[in-house]
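Written out below as structure tokens is the structure these notes cover.
With one protein chain withheld, the remaining protein chains of the complex are depicted in position.
Just so it is clear, A and B label the chains in written order, and each chain counts residues from 1 on its own.
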Amino acid sequence: MAETGPPTAQPELDQAGKKPGFEVRLANFTGPFDLLLGLISKHQLDITEVALSTVTDEFIKYIKRLQNLGEEWALDEASEFLVIAATLLDLKAARLLPAGEVEDEEDIALLEARDLLFARLLQYKAFKHVAGMMGSTLELEARRYPRQVALEGHFAALLPELLWRHTPQQFAGLAEAALKPKEAAPTEVGLAHLHGTAVSVKEQAELLGIRLQRGTPLTFRALIADAESTLVVVARFLALLELFRDKAVAFEQLLPLGDLTVRWTADGGAWSSENLSEEYEEQP
Amino acid sequence: MNDTQPEPAVGTGPDVSSLPGGARAALEAVLMVIDQPATATELASGLNLTVDVVEELLAELQREYNGYTVNAPAVDDASTAINSGGFSATPRGFELRNIAGGWRIYSRAEFADIVGAFVLEGQTARLTQAALETLAVIAYRQPVSRARVSAIRGVNVDSVVRTLTQRGLIEDSGTDPESGAILYRTTSYFLERMGIGSVAELPHLSPHLPGLEGIEEFYDAARM
Partner (left out) sequence: MNDTQPEPAVGTGPDVSSLPGGARAALEAVLMVIDQPATATELASGLNLTVDVVEELLAELQREYNGYTVNAPAVDDASTAINSGGFSATPRGFELRNIAGGWRIYSRAEFADIVGAFVLEGQTARLTQAALETLAVIAYRQPVSRARVSAIRGVNVDSVVRTLTQRGLIEDSGTDPESGAILYRTTSYFLERMGIGSVAELPHLSPHLPGLEGIEEFYDAARM
């Protein structure tokens, strides 16, 4: 691992003027986050034994300390952490699910998913590493300047006379086109052509509102019992999150992975589906 | 060339060997005016020499600029060390390099600090870590869409891709027939900046993937 400094949790500057990276203190591990990842990827530490919530808490504290020290909001570091933490979380979730004997296709798929997540973590680290190598190569190569001189006058004079057929109007047209702000190219595949049944989060929220305002708490299972498709289940789940954010509902879950009970908490009439954020309005 | 024979027929154009310094100096003269790497074939056709001869001359010049006596590695006779052509025993201030598919003269890296003061606008600013990582993913996965790079890096790469394009390090290489997404690849300017001849010369990725050889293919096949 790159950073093997002493496990101080303070992001102070060391002698070289570099700030030590993020470090974690767990029951079974204290040291740089990078080292933790290294151990996990070498199978020397079981991901299931790492308290990710503690790691996350410490990271948030670390970022806050950086801010308090007047450092810029460490965006790169934060987004990098999010990528790794999300992968670790996926990995851990996959590990925690009962593995047992491989009996059916679902089990195999699960194992594959686990390896895939693991591979993703490793790939991310590999690219990070080669990016560092490319950076130093680029820097080294920048020390060589190419000979790049204008053509000597007598050679430039040999060039064939330019064919110029543009009128000022045509030329202005070229300029118009070149100066027009470019529309951002699509980064994702358009899904508009896939005609699914439109499911509106707003409509589902209204429906859930009516059911829950009757007064009896309902389980999530019960709320989706009549959902005709996965899309409706997803829409209702999103609707519940929206309602929760608006403090219209409260959740109760007695056991991990147990039934989720939803209770209406808003005063009658204090909530309407109009409160729903705009982002869902356009989307099916 | 104003005449357009595809294979340089030696003898029909100017006879370089009759000039002072011969073919070697003629090649040097051409190297003085090119502003991008030129292949041995391009040079041979302009000089009316065979590609083999040009390649030999290029290698000779390269050694010479580096301060080695010419022909010494190629000829057995030890007496050639007595600078028959009169070649430098110390490196020159410049070097001849074969990168990005062609030959070009560069100032020697040792003199970067001095040369840099004379070259206006010469070198561009350093890349950020985010830009480097995105460039690395594109270099190793090209041609590749932004969505795929995003998936690997876990963050949106749109603005970084735009910057890398502006700086000439990557370019549009058409669209993916299936998704219609724009695919990106590295440019020859990228190769030049990296000092390599082709992307095949990039270090292999697998040693950086501890313990899981062949994971790249697996990952690609399954996830994308």
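General remarks:
In this text, a contact is a pair of C-beta atoms (placed from the backbone, for glycine too) under 8 Å apart; a residue touches a chain by one contact, two chains touch by 3 or more.
Quick caveat, the model's predicted, so the values are computed rather than measured.
Contacts to the hidden chain, counted on chain A, fall at residues 145-152, 154-156, 158-164, 166, 168-169, 171-172, 174-182. Within chain B, the residues in touch with the undisplayed chain are 1-2, 13-14, 16, 19-22, 24-33, 35-36, 42-43, 45-48, 67, 69, 83, 85-94, 105-108, 110-111, 113-115, 117-121, 124-125, 127-128, 131, 162-163, 165-168, 171, 187, 189.
Definition applied: only the chains that are shown with their structure count from here on.
For the pair chain A and chain B, the distance between mean C-alpha positions equals 37 Å.
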